[in-house]
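Showing just some of the chains, left in place.
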Amino acid sequence: MLEQSSPLEKTPGRILEEVIEGLCDTASYERVYYRNWRDSPMPSLTILEEVMERLRAVLFPGFYGKSDVASETMRYHVGSNLDIAFRLLAKQIERGLCFFCTSDDRRDCPTCADRALNLTGRFVAGLLHIRRLLATDVQAAYQGDPAAKTTDEVIFCYPSIAALTYHRVAHLLHELGVPVIPRIIAETAHSRTGIDIHPGASIGEGFFIDHGTGTVVGETTIIGRNVRLYQGVTLGAKSFPKDAAGNPIKSLPRHPIVEDDVIVYSGATILGRVTIGKGAVVGGNVWVTSDVPAGARVVQGAARDICFEQGAGI
Amino acid sequence: MLEQSSPLEKTPGRILEEVIEGLCDTASYERVYYRNWRDSPMPSLTILEEVMERLRAVLFPGFYGKSDVASETMRYHVGSNLDIAFRLLAKQIERGLCFFCTSDDRRDCPTCADRALNLTGRFVAGLLHIRRLLATDVQAAYQGDPAAKTTDEVIFCYPSIAALTYHRVAHLLHELGVPVIPRIIAETAHSRTGIDIHPGASIGEGFFIDHGTGTVVGETTIIGRNVRLYQGVTLGAKSFPKDAAGNPIKSLPRHPIVEDDVIVYSGATILGRVTIGKGAVVGGNVWVTSDVPAGARVVQGAARDICFEQGAGI
């Protein structure tokens, strides 16, 4: 522990001044400073939250949003939420494009605005498909959890549905090539649910993650239909090649392919571009780094070899 | 990746219009739409949060809430917080009752209001018992964690106490038959602490979960006194029978019974209606699917079989 009891040699004001000087020295800040090329602000987490709230109100009418929704008035509420979400999202996508923009020529910005509008249009066109997928996810959760009383409860309470709503939105944006924004959306879901699905992961219909905390689905994962995961499951990369500069080579396929009807129990770890065959079941806490044939049941060798031992402490 | 660079064939306005039409088509929304039978709004997460804040201020006077609490003025603060919490909770319970209500007859609603009031009365009557249990939980955390300096720090900072405050409230509501509300309360705690305890789980006094992230305690779990869990522990179901329609049969006992004085280390998975006998210790990352006798120490077979191997990459 530092010698806290000794008197300060300098006044707090003097320390403050010196530290401010130090922090404003180029050498100190250059690696942690965001250089704003075009006077474009950072993407806003608050506004992306509003976008997600409005999209949730649109996707699940009556469950979220500021209002009861009768079928007669649904058009108004869906329409206004979607129109506002569209405008807000287009602005954020524009900021996302600028975030990675290296050109210093300010006159290109109108191009970015047009690109953002185009991308948002394509995104919105995919919402019906997203809703169709989410409806199958709801059904999967209801059928996959004996504790679920109704599908209404699933939609309103289950972190799996929350995480998948965020993921299916983020994934479509990722597919369209929108930078950063999908990652921010994914991390919001991660922070709330403990479920970390990279926006790049491709996930089929009827997906369910029970409990979910600690489950990780990596960038190049491909998941089929009616797959069920539990908490603490990792679908990760085994290792990754680096380039000459020592940086990892980006975006290579390096995560598992999980085929239809697979179940992976809690704490299982599946690493690398392996294939878990259709209908396979992977037991809890298992460590898998090679292909699993269709229909197989994989359990921990040690699971049948538990030891009952005497002794003080573990 | 989608062909993002091609021009949009339709204007954004046209896309918007078509998507809104699509989303308002009955076939599209019928499985994800909340049909509000009685013009009763959804339970409000914000108000349930306020209820929990006021209950925390009531249960731990001086730690939470808007005010210092002297013993002379405690009655005022406890009284006003509890009176407000009572009214707010009664309203939410009424909404919870309506959430699952299938009758279309609006005249029943006064009955729901009366039932909600009755249930809230019963709930409040159990608060003294909840405080007694939480006081033992505080003591258990203080004694179970060498890093804990005082019980004050435990109450103010430990996620275990936060999670148990939410759980003991949710569990009592669950016992009283209140629908949905307990689940919402449990998921709030889950989101904040990463600890997922189903409101149905029955937990004895002196319970402590250290760190806690990723720990799951299932619906029909029964936990005795002075039990200690660590992070990433699963007390889950092994499998569940389905009915003729392919839906799981709800509410059957299917989670472990954990007797007094048991310790379960991080990452252990205990599945099914097995019994972990009094004083047993379950080691980290162990996978248990059968009974463990009282006093036994269960460790991973592999734990004594770690391999030191050479080679590139894992």
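In this document, chain identifiers A and B correspond to the written order of the chains, with residue numbering beginning at 1 in each.
FYI, a residue touches a chain if its C-beta (ideal position, glycine included) is under 8 Å from a C-beta of that chain, and two chains touch if they have at least 3 such contacts.
Everything numeric in this text was worked out from a predicted model, so none of it was measured.
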| item | value |
| --- | --- |
| Given 2 placed chains, full-complex copy number | 6 |
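In this section, only the chains that are shown with their structure count from here on.
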| item | value |
| --- | --- |
| Where chain A and chain B are represented by their mean Cα positions, the distance between them in whole Å | 23 |
| Touching residues on chain A, where the partner in the complex is chain B | 58-63, 68-71, 74-75, 78-79, 82-83, 86, 117-122, 124-125, 127-128, 131-132, 134-135, 138-139, 142-153, 155-159, 175-177, 192-194, 211, 213-214, 230-232, 238-239, 265-267, 283-285, 299-303, 305-311, 314 |
| List of chain B residues in touch with chain A within their complex | 1-2, 4, 7-8, 10-12, 15-16, 18-20, 22-24, 26, 28-29, 31-36, 39, 41-43, 99-100, 179-180, 183-184, 187, 190-191, 194, 196, 198, 200, 213-214, 216, 218-219, 232, 234, 236-237, 240, 242, 246-252, 254, 263, 265, 267, 269, 271, 281, 283, 285-289, 292-293, 296-302, 304, 313-314 |
